[in-house]
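Data block below; observations after.
For this view, one protein chain was removed and the others were kept in their places.
So, chain A:
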Amino acid sequence: MSGALQDWKSQKKPFAAVVTAPVFWLALFFVAPMAIVWLYSFGQNAGPADIEISGTLDNYKRATEWLYVSIFLKSFAVAGLTTLLCLIIGFPVAMAITFAAPKWRPWLLLGIMLPFWTNLLIRTYALMALMGTNGYMNKGLAGLWEGASWLRTLVGMQPLDAWTPVQLLYNNFAVVLGLVYVHLPFMVLPLYSALDRLDKSLIEASLDLGAGHLKTFMQIVVPLAAPGIVAGVMITLIPALGAYLTPDLMGGTDSQMIANVIERQFKRANDWPFGAALSFLLIYAMFILIAFQSMRSNKVKAA
């Protein structure tokens, strides 16, 4: 069975039988619609529900306007910051899981994966409930504030002014926080799998040879976890770049990302050709990222 699949060049019939359905599926539901959208990006509106594919480059020209370029740049910045924060938070988490007692490991991994099984919308609204002006975060901060105020009166000082809730939601901070929250598992899992494969005696050998923990981390752990870091960065950065729901729900008027702009073109603005052009520019950007990564990993393999 497996032999037949491995030797597909000499076993064309079974291979064709296995491969036809998925190829057909991909062609029909992925390649064809994408091709249509790609063609739209070279068209213009000819009526409320009619697009004429005229081969114009106007949509791409319009995308180079500063308004859109700045949103692209901002999306990259937000996604990059999200990825960096995920890496900074995720690495210790992955290390902790790797070095936890074996009986705890499955439970810790479950804790990381549990959010996956909850709808993104529900998770986002739950986070918003936490962060609202009447949410638990503000309530907790208010409690601390009042405590501090009470302590001041205790030592004979003026009490603090009344607590004014902090605006946690509907700004860029909320977007980054929401994106980090949503994407952290994507970072932790590849890091964990890389660290788990790392021979622990390499760390001991480094300590044995006189290196402290920080040097061991920088010279042994990080270089050997590099494939996991690259994988984690890619699968965090790419979806974060195309994030739509989080900036839509948690962001303010100035925190829209490129996906929100695209959505507006397809819906409210009813400008499908321009939306298609923006979509494809985003896809090209992601392709370039993936190409960079695979070029790099090829170089590592060759070395």
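By our rule, a residue touches a chain if its C-beta (ideal position, glycine included) is under 8 Å from a C-beta of that chain, and two chains touch if they have at least 3 such contacts; residues count from 1.
Just so we're on the same page, contacts and distances are computed from a predicted model.
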item	value
Missing subunit (named according to UniProt) among the choices "Alpha-D-ribose 1-methylphosphonate 5-phosphate C-P lyase", "Spermidine/putrescine import ATP-binding protein PotA", "Cytochrome c oxidase subunit 3 family protein" or "HEAT repeat domain-containing protein"	"Spermidine/putrescine import ATP-binding protein PotA"
Among A:Val69, A:Leu121, A:Ala205 or A:Ala291, the residue in touch with the chain that has been omitted	A:Ala205
Interface with the unshown chain - residue positions in chain A	199, 201-202, 204-212, 215, 219-220, 223-224
